[in-house]
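Take a look at this one; I'll ask things after.
With one protein chain withheld, the remaining protein chains of the complex are depicted in position.
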Amino acid sequence: MTQTIGHFINGSIIEDTARTQTVFNPSTGEAARKVALASKTTVEEAVAAAQAAFPAWRNTPPAKRARIMFRYKELLEQNREKICRLIGSEHGKIVHDAAGELQRGIENVEFACGAPNLLKGEYSKNVGPDIDSWSDFQPLGVVAGITPFNFPAMVPLWMFPLAIVCGNTFVLKPSERDPSAPLFLAQLLKEAGLPDGVMNVVNGDKEAVDTLLTDPRVQAVSFVGSTPIARYIYATATANGKRCQALGGAKNHAIVMPDADLDNVVNSLLGAAFGSSGERCMALSVAVAVGDETADRMIAGIKEGMKTMKVGAFSDESNHFGPLITAEHKAKVESYIDSAEQQGATIVVDGRNPEVPSELAKGFYLGGTLIDRVTPEMTSYQEEIFGPVLQVVRVKTMQEAMELINRHIYGNGTCIYTRDGEAARYFADNIPVGMVGINIPLPVPVSYHSFGGWKQSAFGDLGAYGPDGVRFYTRRKTVTQRWPTSEVREGAVFSMPTLG
Amino acid sequence: MTQTIGHFINGSIIEDTARTQTVFNPSTGEAARKVALASKTTVEEAVAAAQAAFPAWRNTPPAKRARIMFRYKELLEQNREKICRLIGSEHGKIVHDAAGELQRGIENVEFACGAPNLLKGEYSKNVGPDIDSWSDFQPLGVVAGITPFNFPAMVPLWMFPLAIVCGNTFVLKPSERDPSAPLFLAQLLKEAGLPDGVMNVVNGDKEAVDTLLTDPRVQAVSFVGSTPIARYIYATATANGKRCQALGGAKNHAIVMPDADLDNVVNSLLGAAFGSSGERCMALSVAVAVGDETADRMIAGIKEGMKTMKVGAFSDESNHFGPLITAEHKAKVESYIDSAEQQGATIVVDGRNPEVPSELAKGFYLGGTLIDRVTPEMTSYQEEIFGPVLQVVRVKTMQEAMELINRHIYGNGTCIYTRDGEAARYFADNIPVGMVGINIPLPVPVSYHSFGGWKQSAFGDLGAYGPDGVRFYTRRKTVTQRWPTSEVREGAVFSMPTLG
Amino acid sequence: MTQTIGHFINGSIIEDTARTQTVFNPSTGEAARKVALASKTTVEEAVAAAQAAFPAWRNTPPAKRARIMFRYKELLEQNREKICRLIGSEHGKIVHDAAGELQRGIENVEFACGAPNLLKGEYSKNVGPDIDSWSDFQPLGVVAGITPFNFPAMVPLWMFPLAIVCGNTFVLKPSERDPSAPLFLAQLLKEAGLPDGVMNVVNGDKEAVDTLLTDPRVQAVSFVGSTPIARYIYATATANGKRCQALGGAKNHAIVMPDADLDNVVNSLLGAAFGSSGERCMALSVAVAVGDETADRMIAGIKEGMKTMKVGAFSDESNHFGPLITAEHKAKVESYIDSAEQQGATIVVDGRNPEVPSELAKGFYLGGTLIDRVTPEMTSYQEEIFGPVLQVVRVKTMQEAMELINRHIYGNGTCIYTRDGEAARYFADNIPVGMVGINIPLPVPVSYHSFGGWKQSAFGDLGAYGPDGVRFYTRRKTVTQRWPTSEVREGAVFSMPTLG
Partner (left out) sequence: MTQTIGHFINGSIIEDTARTQTVFNPSTGEAARKVALASKTTVEEAVAAAQAAFPAWRNTPPAKRARIMFRYKELLEQNREKICRLIGSEHGKIVHDAAGELQRGIENVEFACGAPNLLKGEYSKNVGPDIDSWSDFQPLGVVAGITPFNFPAMVPLWMFPLAIVCGNTFVLKPSERDPSAPLFLAQLLKEAGLPDGVMNVVNGDKEAVDTLLTDPRVQAVSFVGSTPIARYIYATATANGKRCQALGGAKNHAIVMPDADLDNVVNSLLGAAFGSSGERCMALSVAVAVGDETADRMIAGIKEGMKTMKVGAFSDESNHFGPLITAEHKAKVESYIDSAEQQGATIVVDGRNPEVPSELAKGFYLGGTLIDRVTPEMTSYQEEIFGPVLQVVRVKTMQEAMELINRHIYGNGTCIYTRDGEAARYFADNIPVGMVGINIPLPVPVSYHSFGGWKQSAFGDLGAYGPDGVRFYTRRKTVTQRWPTSEVREGAVFSMPTLG
């Protein structure tokens, strides 16, 4: 455990090791590395580097900026395996899951390659007689991204490719739990030809975050994490006059209708509930079965499916999911299961104390857990668990199911399983949730649409990535122009009298 | 002075007169009416009415919502004279100026008539095999507008027509200085066919504002006013989890280049600096002359032009501008002139103690004032004056002029006078100001573009009205859909074999 | 029968009565008026008027052009009754149906009111270092519209409001069968404030059409009519170097699935098949029932519903539909029914020789006709009937139904009745038809989308009205701009050194 992970500022790795924190390999429970925690000064250095790089980068034609992203996509694909191992070793997710995460991230880079077209402004001739007006979308300057542990590659890739291709310079503060992948992503940008200072990474904790939130040179903050922190980020950044988008927690429900294709329900819920140990803000954690018959058949199917589910180390491709991020988090998830049990729910499949090989005994493992007869009053229902736990709520009608979702404080994702066009349309239109699936349990928008929850799941008016991302990372400038006289144009007649 | 102006809630005028405040006729200085100041309870009643009206309004097809705006445009045009007199009698601006204000407001209604097209979402077939995804822009619910005294009709019209046509319901808190025009605007909406509760007006002060900022049913807040209040609104609304756009103050500079058409400069600056007594956030209050020769010629011209400028009562169409809004504000503007004088500037034309007919002697009048040799250190340069005062700063180069603008805390509007294509393009591209004029002193974007300053002139990521307004008043919902089996479609084959 | 309907050229009614043709009142069979048939010279006069009006109209700001459309909408609404009677008296459709037609037309005017936003071009800063580029959508000049008898108000309103608001000037050649309504529409434009010459109407026949198709001043031709003529128009206009969109005939099928809501099927098919006597290019003329059980139930329902259907004069609001357009056309529709009978189909309800009051005995009436067991080989299936005839084809599977549609030469509209999401999506995606309904029998796109068939139903690459209409009526101009030196901007430095 000799390596200390530093920062990436102005094109170089910077070590600022006054304060450090341990980075674990969750699959084995071992402390694997240390990560430097940036001081205010170090963060300010990163901001200064970004600020210094801004004028030249801003003036670089968008097509040229985009060409670096084309090259970056190639490099990400060439380094796929390395990046997935970095993710897995610090986060614990299985490499095939890391590959899926990276692929989604690469798709954001693909979208960013379209910058010249995405940045087009609006042009109006003759807003008045001989007066023209156009709007241009200009970069903001230095923007910051603060990202969570659960997608150490994808969530940063939601942000910086688009911010950068729009002409901004960037300071990323990734999670200190799994900092290696994002750091490597930044280094690859340099290899792709990005000028020094345009992309910077600072590792750190609250000190780093607060510096970014208050430094007047930082123009905008994108955040993804839990709702309490999202609130803090949103309130603090805006109180400092910045624009801010802060994405928080979730409690994603699937309504299972009596006419649903139950094979599809079972297969897709297994992945959506337990994949990445449920540590996804789009994890499907509550299945709302309409009718007891639906519930019984669904639970039987899921129970059966869970028998073949395998939990273990990130590096073994045959595993379905890996450990949780930390021992503390594992304990917290277990406590939710305990509380459900105590509050009257039925533990159908109990993932507490899973069997793992002896060499993984200290890993932060929790098996897939299925809980039936959960009710809205239970703690495990009200809060986001962020673990491999699927809870079933039984209702009698679709309306009751929708009211359940309406009343929850979160509004990130949701889904309905049905084949009925009318039910699907009614649900999608009326449910106050930002991302809706119809027979799709994880309705994460593709990279050319935008990601955004409603209610307490997101703060700010523009979603992450896609068209909303472009708008967030640019500010509109409107020019109105009239040329006052035709002196030169008609004057040319008079200035040439001897030519007649 | 018997009339007390009430509120407009759920389609009716509500009187809540526990607390009131005097409304003056600034042209005569007389107290003309009282305005009720809404209690928290009254504001909550308005919010409740808006909340109750939301579900049905949200479900009204956009084309039908738009048709009410078509009718509203007709009514505004039919009531033009009445509205202008309401504006003039409480604000003081001359009726021809009020007519210009109203016309800009009507243009926002015209834009809102295009709602069915503006609200189009994005549709993607085959985001994956047989998976479709689309984004829909849905209304937020109850949204609030808080508007300033200086455009009692136009600024509300920037907000509510668009918010409403997008499917939201609205609570307007107009300025308590000139509340009659906005109240009448709301009443006309009812006449145009708007269902009760969709549009509500509460008059009031900080108590009303704070209720709107903290009530959890209010989803979004649009504000226009001074920068200190804009900051407060932005920080408070966002700390309460809302989306917010808060437009603040300005200090708009015009650069006058040596090659400018000086006749055009003089004529357009007179209107841009003194129109509406300079009580416009887009008023052109600083002329930066490049070169002393330019400055001397420009000042001579403006001085000459000012001789014909007439200040007086709002109702006399021959006046160029009217009184300031209050006696207090008049005193404040005078104090800026005093300070400039004390700090070394040259008062070229002194508007203090203007001559007015004896019947207007108590009106809040201040004449047009021209100050030369102003420098960046002076108080009158650093702060927004919001009065009929034009200050001249002399510089040697265009670069020096641009640096002056760069350094100012505001970034609302600016303008360059030149006929040189290169100078204009360099200026427009590089100046950190949101609205730029080229030979246009008041570059207010037309209604189908959007209004937004930079730096301390605006907080939030989306501008007012136009395309940004549509985006601000809607939230994106993304649906991803896959139909799981072809049971019915192909099943039809199997279920029909005996029919042959 | 003294009145002769003339032309509308350069703001005045022009009589050019060398050649005329009778206009009938189809409800009574009486010759009601005459219509002038324009000579080549008269058409050229109209083109010349349009050409002369172009430069000033082109330079009129789009917002001002749009304002005339706002006013025009008001006038159309005020003259609703008059227009509907003009339509009914010459076309024969019942006034409530004419009102529906007019309303759809007014919606196109509403869309045209959004011109300032719709005409926005694309602006790109820094396509290269300090090089900007933008695209502007400019009007074409004189454009022509040639429109059919079946929608004498709506189809012209698809064209000229949008063409005009985009800055073009227009020559309309409406159907000579029912010329009064379109002529009056043009006159109202003048009342709305449109400058003379911007809108012109010439009545006429092939001579007029050919003049428009070959005159080099005409830049573009929009046509709606039958496919053979559409082909001719498209080939001739393009051979003369013009842009052209030519919409032709149709044979619109509805697939009725076994899970369809049959009440809805029956009710909506009645209107879609027999409304306006089936003289609509979007009329639903073939119902494809999947399974005999579906067919039997559907036919029973339609037969029952047809009992209450009433045919008669245009002016009686209680009628469901009126006469056909001419005696010749009536005979042609009857011959299709005869042929179906002879070729083996079952005439379930026979509308030949309908009962009408004696005073209408000479009217061109044909009753609603329902034909079962129609097969693809029959003449009545292969050709467009354009009469109140609904034919039923029986198939065993949805796939068979789709293949039927695939094989037909037309591809205008189609519809499926089902409640199954998968079936609906599969159908909508795969069927090669331009306008698809899901449980909507007449899927005419709303005014802010665009109208366009596929296959032999339309020629050209852009649909009618909506966004495609805007693109059709404008041509892209792309400007690329670089200002070569900073002479003036930096020169200012050097020219001022002694001024310090």
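As written, the chains take the letters A, B and C, and residue 1 is the first residue of each chain.
Basically, a contact is a pair of C-beta atoms (placed from the backbone, for glycine too) under 8 Å apart; a residue touches a chain by one contact, two chains touch by 3 or more.
Just so you know, these numbers come straight off a predicted model, no measurement behind them.
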- Note on the structure: Omitted chain touches shown chains A, B, C
- Determine which one of C:Glu15, C:Glu191 or C:Asp461 touches the chain that has been left out. C:Asp461
- Message: Looking at the full complex, which residue from C:Ala18, C:Ala56, C:Ala239 or C:Ala300 touches the chain that isn't shown here?
- Response: C:Ala239
- Among A:Met257, A:Ile299, A:Val356 or A:Val479, single out the residue that touches the unshown chain. A:Met257
- Write the list of chain A residues that the hidden chain touches. 63, 66-67, 70, 73-74, 107, 110-111, 113-114, 116-118, 120, 125, 130, 132, 257-259, 290-293, 396-399, 418, 420-423, 425-426, 429, 446-448, 481, 483-490, 492-493, 495-496, 499-500
- Task: For chain C, enumerate the residues touching the unshown chain of the complex.
- Result: 122, 124, 127, 131, 133, 135, 220, 231, 234-235, 238-239, 241, 243-244, 261, 264, 419, 424, 428, 433-440, 443-446, 448-452, 454, 456, 459-463, 467-468, 471-472, 475-485, 487-488
- Message: For chain B, which positions touch the chain that isn't shown here?
- Response: 59-63, 116, 119-129, 134-136, 138, 418-422, 424, 438
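Just so it is clear, only the chains that are shown with their structure count from here on.
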- Message: Same residues or different residues where chain A meets chain B? The copies count as same if more than half of the interface numbers are shared.
- Response: same
- Averaged over CA atoms, how far is the centre of chain A from the centre of chain C? Could you give it in whole Å? 48
- Message: Averaging over Cα atoms per chain, report the distance between chain A and chain B in Å.
- Response: 35
- Query: Which positions in chain A touch two or more other chains at once?
  - Reply: 122, 124, 127, 135, 419, 424, 438
